[in-house]
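Complex shown without one protein chain; remaining protein chains in place.
When the chains are written out, they are named A, B and C in that same order, and each has its own residue count from 1.
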Amino acid sequence: MKNKEMETTYTIPVGPIHPALKEPIRLDLKVDGEEIIDVDVAMGQVHRGIEWLGMNRNNPIQNIYLAERVCGICNICHPFAYIMAVEQAAGITPPERAEYIRVVIAEMERIHSHLLWAGVAAHEIGFDSVFYLVWRVREKIMDLIEYVTGNRVTKAMFQIGGVRRDITEEQFPQIRKTLDYYKTIFKQLKTVFLDDRTIRMRTKNVGVLKTEDALKLLACGPTGRASGVTKDVRQDQAYGAYADLDIKAITPDIITGTIVGDVYDRIIVRLLEVKQSIEIIERCLDEMPPGATLIEPKMAKLLKTLKTAEGKGVGRAEAPRGEVIHYVRLEAGRETLATWKIRAPTYLNLMSIPTILKGGQIADVPIVFASIDPCMSCTNRAVVIDRKTNKKSIMTYEKLHQLSVEKTRRLSNGLVE
Amino acid sequence: MDWSSNSYSLTITAIIGGSIVLALLGAFFGLLYRGIDRKLAAHMQGRIGPPIIQPFRDIRKLLAKESIIPDDGLSWLFQACPFIGLVVSILLLTYIPVFGQGALLEGYGDLILILYLLFIPSLALVIGGFASGSPFATVGAQREMVIMMSYEFPLAVAIIAIAWRISYVTDINPFIFSTVAQYPIWNQVGPMGVVGSLALLFTLLVVTPGEVAKVPFDIAEAETEIAGGLLVEYSGRNLALFYLADTIRAFAMVSLVVALFFPYNLSPLIGIGATAPTVIVDSLFFLLKVFLVMFISVILIRTAMARFKISQASYIYIMAMTLIGLVGLILIHVDMIV
Amino acid sequence: MSLSAIKRALWIYHINTGSCNGCDIEILAALTPRYDLERFGMMLVGSPRHADVLLVTGPVAKQMAPRLKRVYEQTPDPKVVIVVGSCGLEGGVFYESYNLVGPVDQIIPVDVYVPGCPPRPEAIIEAVAKAWVKLEKAEQQVV
Partner (left out) sequence: MEILSPEEIVESFKAALGSSFIDSKIYQREVAVKKNLFQAIWIYVKRDAFRQAVDLISKLQEYPHLSIISSSDLGDSVELIYHFAIYYGHHLKGLSLGLCLSLPKNDLKIPTITDLIPGAIFTERETQEMMGVEVVGIPDDRRLFLPEDFPEGVYPWRKDETGPEDMLKVLPGHSCHSDSFASCHSEPFASCHSEGEKRPKNLAQDNPELVSGEESHTAQDRLREESQEPGEKK
């Protein structure tokens, strides 16, 4: 929709407080009428300095609960990766039963995260009834998570060298009952999302990421898989019990036969992954080996071994949004970690946002941005320090916003006469 | 006082009194229908939803709130637009035959005037959006202009088709509501014409959500995309006025659809002579008709569909709906020749 | 106009000042069919101008502090500020991090605190009930 008589491009500041973006991030879109010409991603609003806390205040065990609060939605994959990194650095191997319980909890979290995403995506395109229905369906898995781990969101289930609580035989029937409920409702979910005309209209060929770009910009998780990049840590590397379950990366051609890499394909990949997670949990329950759940139940002894340990460790886990990696370096005699590097999947997927959004319309920004399922609180955990006293410097943000508002008003006045 | 005779001379007091009564009734039923709309939509989404009188509470709350005027917008225009919107919406009501009676200002206005009056409340919204000086409101105003222009075509086609058909039957001005009431479209036409007028009815039913700015055509106020769009800077009393204007306009638009396609009254069928009961019975029957039309065109579509993009919405209106309207028009006239 | 008109039609505006999304998804869960805040006339609105209740989540990050203040100033009176999650109360698990400007009540006056990491949707609904009580108390003082 070009303005014929005047070439007017102005920047629409989307964020950091904007209802479409559930979290503070700032997208500066250079737009010409409704069409987006250029996008700049500015992060740093959600930074809480988790790594600095990990390196200066907490001992490795306390860090688990800090790693859990990197992100409220995917709060199993971060402790999972962190614990594997510490175990690799300190040379601890968890018992087999603990590996299986970790996978069960991780897959339960994937189901709840994908359903949450499906609801929010429907809300972004104004389809509120689907948002309400999908979130009502999601409540069942939240009850199951609470039944198994004790809390809806932050589960505190993992421990270095195993798992803190066991999943006993009596709990198995309840888990299977909820999974059966999801199997029956899955067909409805598929028809609502894949066969609905308006959703198809708003998502087909919108926000396309070609395979070539996805490989170059290291897109991971469902965003990458929807563009044909078969990266899935559960399939590639043997970690947790995934090695015994031979997982196969999900790509959209299972249903549509072709790989386009648009928002529609990302919906397909996420829905199929929910089905895959159900099957994984069931297999885990069937093949759950007996045995202890913690290699070293006494916390003090564990802390001592960690204090004397020396070494480096990398933990990679497949979070609902993509690959999470934690790098940990332990120094002998040091109470806290020597180095702790966290990297969330959205960090990589954000790089493909400019290529995806270019050429699209403003109306597409929320749904396309939601389609990579961004999790800002993960991406911003890096160490950032801000000068606390310099009052004048804080004004630059106000000036920036003021500039764009003035420019818009000047241009809109030009438009109106 | 029989309003429907068209050769009466209205005194000023009758006009003022009538319009005040109409304004109150319009506001009351507008808000009531908005409450019913939210309640039914909630039930369809598996929720209990707010009580029916929730819009009344919203209005009362908004009036109690402080209303902020942005200093970098044009403040006088910013405050004038809500009033214009409300006044014109009430004006709309006075020209449309509501509650089963003839229109208050029967002889003074007809369908063409309604066509223009429907345009002004959205114009007030657009000017308000531009006057509030926020980039979101500017984008919202642009979108509202596009939507306004695009649903004019099918609306005009539908109205002209009906009037044209009636003009064959009588030589009185076909655009006046009383003639439309005397010669309802359904019993004028043969089978082919019925299909044509069904197409016209369908066009109007799709235009109504656009006019009333409900999903899937509420792109101007798209809450998620541009933070409340046009109304982003409005608050307190101004927002209340716009909210009220919006509900009254919705009520007026649906009663327009009823007046055009279902102008029948219940009282002659069940033979009530005296004026008092007929007024009551006709009004209730009218409210029922309005509820049915609103249920189909606003509530059902709102829960069943997602929001369209601006390009898709204008395409649907300009191309698809105008085409269907024209097909309806042709069918009605082919039926007359056959 | 009495303040009691406000409590039956609270319009909510949610601000995330650096939260880990745990509280945000519980707020959204409170709006969904199972807990359904809309029964009490509550609605999530798109702009601070329309809002009566500011739901603030997260330990206020450095860059978010000026924005939080500006949104607080943009919201028309009378308004209620509800802090959801122990991060907003005392910084939660990040309490000693350097990039946090401190609990929300250091930046804007807060009416209701909802501890919990994250608080359950029922706790959020109970917080709104507390907000009503506070509004009524303020109303007695006004009358």
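Here, contacts are C-beta pairs under 8 Å (C-beta built on N, C-alpha and C of every residue); 3 or more make two chains touch, one makes a residue touch a chain.
Nothing here was measured: the structure is a model prediction, and the numbers come from that model.
Looking at C:9, C:107 or C:127, the residue that reaches the missing chain in the full complex is C:107.
Contact with the chain not shown here comes from a single listed residue; of A:54, A:72, A:207 or A:240, that residue is A:240. Although one chain is not drawn, the whole complex shows that of A:249, A:319 or A:357 it is A:249 that touches it.
Per the touch definition above, the residue from A:220, A:250, A:285 or A:319 contacting the chain not shown is A:220. Among C:9, C:93, C:114 or C:127, only C:93 touches the chain left out of the display. Where chain A meets the omitted chain, the residues involved are 43-44, 47, 52, 56-57, 62, 65, 88, 93, 96, 99-100, 215-218, 220, 229-233, 235-241, 243-244, 246, 248-249, 287, 289, 312, 314, 316, 323, 325, 327, 329, 335, 338-339, 341, 343, 347-348, 350-351, 380, 382-388, 390-391, 393-394, 396-397.
Methods note: only the chains that are shown with their structure count from here on.
Interchain contacts join each chain to each other chain, per the touch definition above. Looking at B-C and A-C side by side, the one with more C-beta contacts is A-C.
With every chain reduced to the mean of its CA atoms, the largest distance from chain B is reached by A. Chain A and chain B have centres, each the mean of its CA atoms, that are 45 Å apart.
Between the Cα centres of chain B and chain C there is a gap of 37 Å. Spacing of chain A relative to chain C, judged by their CA centroids, is 25 angstrom.
Counting partner chains per residue, chain A has residues 19, 132-133, 136 touching two or more of them. Residues of chain B found to touch two or more other chains are 45-47, 136, 223-224, 227-228.
Every residue of chain A that touches chain B in the complex is listed here, in rising order: 1, 10, 12-13, 18-20, 33-34, 122-130, 132-133, 136, 196-199, 201-202, 361-366, 404-406, 408-409, 412, 416. Across the interface of their complex, chain C is touched by residues 42, 45-51, 54, 57-58, 60-61, 63-68, 136, 223-224, 227-229, 231-236, 239 of chain B.
Those residues of chain C that touch chain A in the shared complex are 15-26, 28-29, 32-34, 44, 46, 58-59, 61-64, 66-67, 71, 92-94, 96-100, 117-118, 120.
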